[in-house]
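Here the complex is missing a single protein chain, while all its other protein chains stay put.
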Amino acid sequence: MASDAVIDVTARYFAAFREQAGTDAERVTTGAATAGDLYGELAERHGFADARGRCKVAINDELSDWTAPLKHGDVVLFFPPVAGG
Amino acid sequence: MASDAVIDVTARYFAAFREQAGTDAERVTTGAATAGDLYGELAERHGFADARGRCKVAINDELSDWTAPLKHGDVVLFFPPVAGG
Amino acid sequence: MSFRISSTPIDPDELKRRLPDAHAGACVTFEGWVRDHNEGDAVNALEYEAHEPIAVAEGTKILAEAAQRFDIVAAYGEHRVGRLEIGDCAVWVGVSAAHRGAAFDACRYIIDEIKHRVPIWKKEHYRGGAAGWVNCATGASGTRRDSEAAETQ
Partner (left out) sequence: MSFRISSTPIDPDELKRRLPDAHAGACVTFEGWVRDHNEGDAVNALEYEAHEPIAVAEGTKILAEAAQRFDIVAAYGEHRVGRLEIGDCAVWVGVSAAHRGAAFDACRYIIDEIKHRVPIWKKEHYRGGAAGWVNCATGASGTRRDSEAAETQ
């Protein structure tokens, strides 16, 4: 079944997430079906405290949303709350 | 009676008023009791078409209003509608 | 916090250098430029005239009002007089503040009030050779331009 598929993706972390994860990118083998599921998994692993609603996700350098399905080989970028200006 | 007093004042004209009056200043002998009365007199003489409500008056280099009383020797500045910027 | 009338070109850089402050996180500037049209008429050039003592006093009063109404750090303004060509800067307003909301609001307040209250007049020279004082009911002479909406910007 597709929902049980295990894929390899690259997770990239920025700003506070990078510091909390201790790395700017890592290879992840996951059963997560969506970007949001993957965030849940990684937030638990690295102690990310920010709610998904305040953060953003991009897949392969395009802004995406948390319900977007993941496929093998995707590069998933996790953006903590922005603070430009 | 004070209201019948005749005084000498200097009227100064700016921008459109100057061009319509053909001079930037003139000596006026008048029975006008207020700046507004004087404007009425001079508007008729020079054909100023602007309503008082759109114009401004200054007496002796201070912005004033149309009900201000005039006294002998005052310099009365007539400002057509402003258009800075 | 001062307002000037200038018969030489406005120097926005020199003016902007008066605004910085360690407490200021936002800077908003406004420039009014002579544009090539006004309400459908092709404009070649403009001539500005001011009554300098009252213009400076009224402009300075407007800056003080802005400082009282909005939480700003500094504000300056300058208006040009004389003959200006297309693209020339007719008026400059700059405001610094801790936060951007106050800087935007104060800058807009200042230019709006300048346009309505400061004794400055604008004569437009049109492409066909005619000329007219903006906002004035000029009666017999010149082009009639009686609209409150006639503004450079």
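What to note about this one:
Read from first to last, the chains carry the letters A, B and C; within each, the first residue is number 1.
Criterion: a residue touches a chain if its C-beta (ideal position, glycine included) is under 8 Å from a C-beta of that chain, and two chains touch if they have at least 3 such contacts.
Here the structure is a predicted model, which is why all the values come from computation and not from measurement.
Counting contacts over the entire complex, the absent chain touches A, C. In the complete complex, the residue from C:A24, C:A45 or C:A67 that touches the missing chain is C:A24.
Considering the full assembly, C:H99 is the residue among C:R69, C:H99 or C:R127 that touches the omitted chain. For subunit A, the residues touching the absent chain in the complete assembly are 14-16, 19-20, 47-51, 54, 56, 58, 61-63, 77, 79-85. Where subunit C meets the chain that is not shown, the touching residues are 12-13, 16, 20, 22-37, 86-87, 96-100, 103-104, 107-108, 111, 151-153.
Operating definition for what follows: only the chains that are shown with their structure count from here on.
Taking each chain's centre as the average of its CA atoms, subunit A and subunit B sit 74 Å apart. Per-chain CA centroids place subunit B at a distance of 26 Å from subunit C.
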